[in-house]
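Missing here: one protein chain of the complex. Every other protein chain is in place.
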Amino acid sequence: MILLQRYIAFIFLLLGIPVTAGTLIVSPDGPVYSVKAALEQAAAGDTILVRAGVYKEYNLLIDKPVTLMGEGLPVIDGEDQGEIIRVVADNVHIEGLLIRNVGTSYTSDHAAIRMVRCENFLIKNMVFEKLFFGIFLEKSNKGIISGNKITGDATDEYSSGNGIHLWYSHEVKVLDNSVEGVRDGIYLEFSDHILIKDNTSKGNLRYGLHFMFSNNDTYINNVFKDNGAGVAVMFSKHIKMFDNHFLKNWGTASFGLLLKEINDSEIKGNVFEQNTVGINIEGSNRVHYDSNDFISNGWAVKVLGACYTNIFTRNNFLSNSFDVSYNNSMNDNTFHGNYWSEYTGYDLNKDGVGDVPYRPVKLFSYVVNRTPETLVLLRSLFVDMIDFSEKVSPVFTPDALVDATPLIKRRK
Amino acid sequence: MFKILKYSFYDLMRSRWSYVYLLFYLALGFVLLFLNNDLSKGVITLMNVIVILVPLIGTIFGVMYYYNSREFTTLLLALPLKRFTIFIGQYLGVGLSLSFSLLIGLGIPFASYGLFQSDAVGQFSLLLITGVFLTLIFTAISFSIALYNDNKIKGFSYAILLWLIMAVIYDGVFLMTLVVFEEYPLDNFSILATLLNPIDLSRILILLKLDISALLGYTGAIFQGFFGTGAGMVVSLSCLALWVILPCMNMYRKARVKDF
């Protein structure tokens, strides 16, 4: 078979048709009619060029370092039969294909592309539709996932998968992808030194980004919008979260960002806008919150359980129903130099810092923490009055919980 | 009735206070929108004002108008007119002229900032509807109170006290009840307590329209499930309407047996 193929290529060569050495062409008109056949024929280092067309194939196995390249966005339709591409070799490059109809299963996690123990891979400019899992990395390192567009049609959590799924994979770059309509947009578990940058993850059933037990990761300039619950970062340390947008994660159990057991991390330059809870913090220590914008959230920062030595500085708190909420009166966190839109103090010496400390925790937020039903009295005159009297002479709110140097003007 | 209404309305529409009231709302609307170009945020701030101030102004205007026009009322009573006609006419005159000021005073600034092109139009309409209801409710209540009290000072004090109860004390008791009985399921109680106070009811209706229900967690979901549905809206508006009708019926009862 392979011999025949070589033979044909040789004839093509004789006929003067330009075929680069090591390139196999798949097209509905031949010479190779299926990707599967091409993969079987290809030698290590070959390029398989897939021309536009619809290829009804699944369970494709890439077991040698090849480049699988689409031209004019060819479609690989799995017809819901199961996994579509599995890669088990290093140095594989997949680009420019549209993969659709990945089979849904309750027993195995079928993916459009599954990488198993690979290194130095590149998955680029792919389109995924009607999928279960999109790109599934299993113990695969040092690769790049870039410019892909994943559009699922998930309706419930138990019968849907994740867009980009990393499991025990390290030093991977996830760049410029757009994920929507799946369970979790991007999912990381036991994956370290990952860079997630310039992605958009929106309208996903559960989390825009979900990650657990993964350390030393960085995510920069991503947009997380309209996800069921927001972004969840759990049981990890040394995480850098810079310049991300968390928008409109609005629902009874939603939040922009959930931090659970996160230590020694930096959250800087992010925007949290119109989330039920901007950041929900549980048991996180030594986290530095710097220069974030919290705009029109229900709660900007909700602190639950013991959180120690966190620093909030240079943040803007604008029109949130509650700026900061605590469920205990212990405080070991510092607030300084933030801008609070509800601050009513003055600045006599004109140094840009208010002369009166600001207390970001309202009495009503304590009452609400104790009896959540009382929230029905939000924005009633009585509540405003008790908040005001507490502000004038604090009795219930902890003394230490103040921003002693509140900014007069919003940080630009 | 319509004649009395017409004349009371004309009279009030020419009074300085109507203009003060109108100007207040115009200024409020424009200042709010000037400081903050966002219509929906303007609606939130306005809600606080409407829910507290409109009932207060309705109360004060109602009592004031009743006592100021007492002698004129005597004159009207000597005319071949039914008593209830006179009072309901005067009441509607006050209520409608206040509503009018509210509608125009807030309508103009918001319309000029492009309300009709924005998606805040639904919220804003609800705001105005509840505002009109609150005006009618508190004017009716204060008229009713004034009808019971010939002593001006007493009538005034009772009316203000009632406003204070509805706007502040009720919520205080409500809050305490929720905290004290926190182990019990309180959702139905909360809904009932909200329905019973027109100020709370208006506040919740607007808050739910502003989609703050998500903040309210489980209770919010229940509230949304009740007030957010068409049936809930009908129940709520009926409750507000009932708050207009009951004082009016009371006015009817009292007007029939009162000596002037």
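Order as written gives the chain letters A and B; numbering starts at 1 within each chain.
By definition in this document, a contact is a pair of C-beta atoms (placed from the backbone, for glycine too) under 8 Å apart; a residue touches a chain by one contact, two chains touch by 3 or more.
Keep in mind that, in the parts below, contacts and distances are computed from a predicted model.
Candidate names were "ATP synthase subunit a", "Phosphonate C-P lyase system protein PhnH", "Sulfur carrier protein ThiS" or "ABC transporter ATP-binding protein", and the UniProt protein name of the unshown chain is "ABC transporter ATP-binding protein". Under the touch definition stated at the start, the shown chains contacted by the missing one in the entire complex are B. Note on the undisplayed chain: of the listed residues B:75, B:153 or B:192, the one touching it is B:75.
On the side of chain B, touch with the chain left out of the figure occurs at residues 3-4, 7-8, 10-12, 14-15, 68-72, 74-83, 257-260.
Keep in mind that, in the parts below, only the chains that are shown with their structure count from here on.
Averaged C-alpha coordinates put the centre of chain A at 47 Å from the centre of chain B.
For chain B in complex with chain A, the residues that touch the partner chain are 41, 47-48, 51-52, 167-169, 171-172, 174-175, 178-179, 182, 186-187, 190, 194, 199-200, 203-204, 207, 211-221, 223.
By the touch criterion stated above, chain A contacts chain B in their complex at residues 250-254, 276, 296, 298-299, 319, 321, 367, 370-385.
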